[in-house]
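This is the structure I have questions about; it appears just below.
Other chains of the complex are left out, but the ones given are in their true place.
In order of appearance the chains are A and B, and numbering begins at 1 in each one.
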Amino acid sequence: MADDGPAMRLLLVNCNTSTTVSDRLQAVATSVAAPTTSITVATPEFGAERVVGFYDSFVSAAASLQVMSRFRGQCDGVVMVGFGEHGREGARQLMDVPVVDITEAGMMAACLLGTDVGILATSEQAVGPIRESVRAMGLSSRLHGVRVVPGASPAEPEAFVGGAEALLAEGADVVLLAGAEMLAVQEALTRQCCVPVVDPLTTAVKWCESLVHLSLSTSKHRDYRWEHGKVLSLE
Amino acid sequence: MADDGPAMRLLLVNCNTSTTVSDRLQAVATSVAAPTTSITVATPEFGAERVVGFYDSFVSAAASLQVMSRFRGQCDGVVMVGFGEHGREGARQLMDVPVVDITEAGMMAACLLGTDVGILATSEQAVGPIRESVRAMGLSSRLHGVRVVPGASPAEPEAFVGGAEALLAEGADVVLLAGAEMLAVQEALTRQCCVPVVDPLTTAVKWCESLVHLSLSTSKHRDYRWEHGKVLSLE
């Protein structure tokens, strides 16, 4: 059984306050994780039911850090489940385990599969935070563009086909889905478009498992050092 | 009296929870503002007494947005008083008035005075957020570097002289002070170093006054649109 890799506890931190979403995230993450990996999903106690745009994102970052702080010393890796949302650098300082933001994992996987990444989002106001997140990770030169399918819902995957085709026509050669609940969309687009379509949540789960498996964790040499030892109360 | 420019209400948002700091900020801002400008300082209700590093910064961003939201419709301009701290894009979405982050104002003023900006900070953990803030505003190519004078306090301005001289020796030709309470340091360094030394708070106050005077405000065309109209409760 040791052959399966180490038993590990992954913490998924939802960026939205909806526990219904958290339940679905847990199901998806569990479906791709190793059998020896246990998944816990943390739900912020304040913030937006569905985070969209800069204001929500900053509130969500603090709420995510607050709920995450309860799991210090009690998990082996953290996946931050907000596509294009803020806070990953704070999490790296707060926690002693590797932290993977789904935006990072999604972009990196897409860069291994194609040359020009096209991101498909569902809201105009998500575009700014997404571009900022990609710029902060240093991969702007690989981002072909972000295209919005306004009002599209993951519950109706077909609605995304036109957007994906437009990204490809404009010059992208790999599609990255901007959201945590996009697995059904990935499956539909993969059937209909002849390019790889990356679901960021499942990628992040595997990426994080890999880091834990390899005993790699966040650098505490400088920016992410946790020296004053004080988790802030938000009350 | 119209000659003095319009009467205006500026809101300074402290990033720290210390009201003592807020009082000092008010005094400094008032000393450079026009006589027709009234200054109010808002103090966050949670977060760090003294924000240092990524974790504190993200918590502070949410706390700053929360306290700022009480002033919607009641001020003419906002100055965010956290050097290298997060949140300005969220403030631009939340508020209907111009928002100036002291990091932006400081960098821009420095870029008008020299070619290579050297930033002088007081903590190693401030370096990461500062570099990130400068990158997000697009001015990384003008940033020569950030130098830390560990443990230096604005109360002892002489402690900064060596750091400023080191920045100049390394290639910077203008110095920007990384903090809101650096006016005394600016005065001391200006006496002893033969380069301009920029205090970001006073610059931001004048910059913000200028935008209000010219009736310029934040674009609500896309990223900063406030469409759902819901200020989030953080309780």
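Structural remarks
Please note the rule applied: a residue touches a chain if its C-beta (ideal position, glycine included) is under 8 Å from a C-beta of that chain, and two chains touch if they have at least 3 such contacts.
These figures come from a predicted structure and were not determined experimentally.
Taken over the full complex in this file rather than the chains on view, the one protein sequence occurs as 6 copies, with 2 of them shown.
One rule holds for everything that comes next: only the chains that are shown with their structure count from here on.
Mean C-alpha position of chain A lies 31 Å from that of chain B.
Contacts from chain B toward chain A in the complex involve residues 46-48, 52-59, 61-63, 65-66, 86-87, 89-90, 92-94, 124-125, 127-129, 132, 135-136, 222-228, 230, 232-235.
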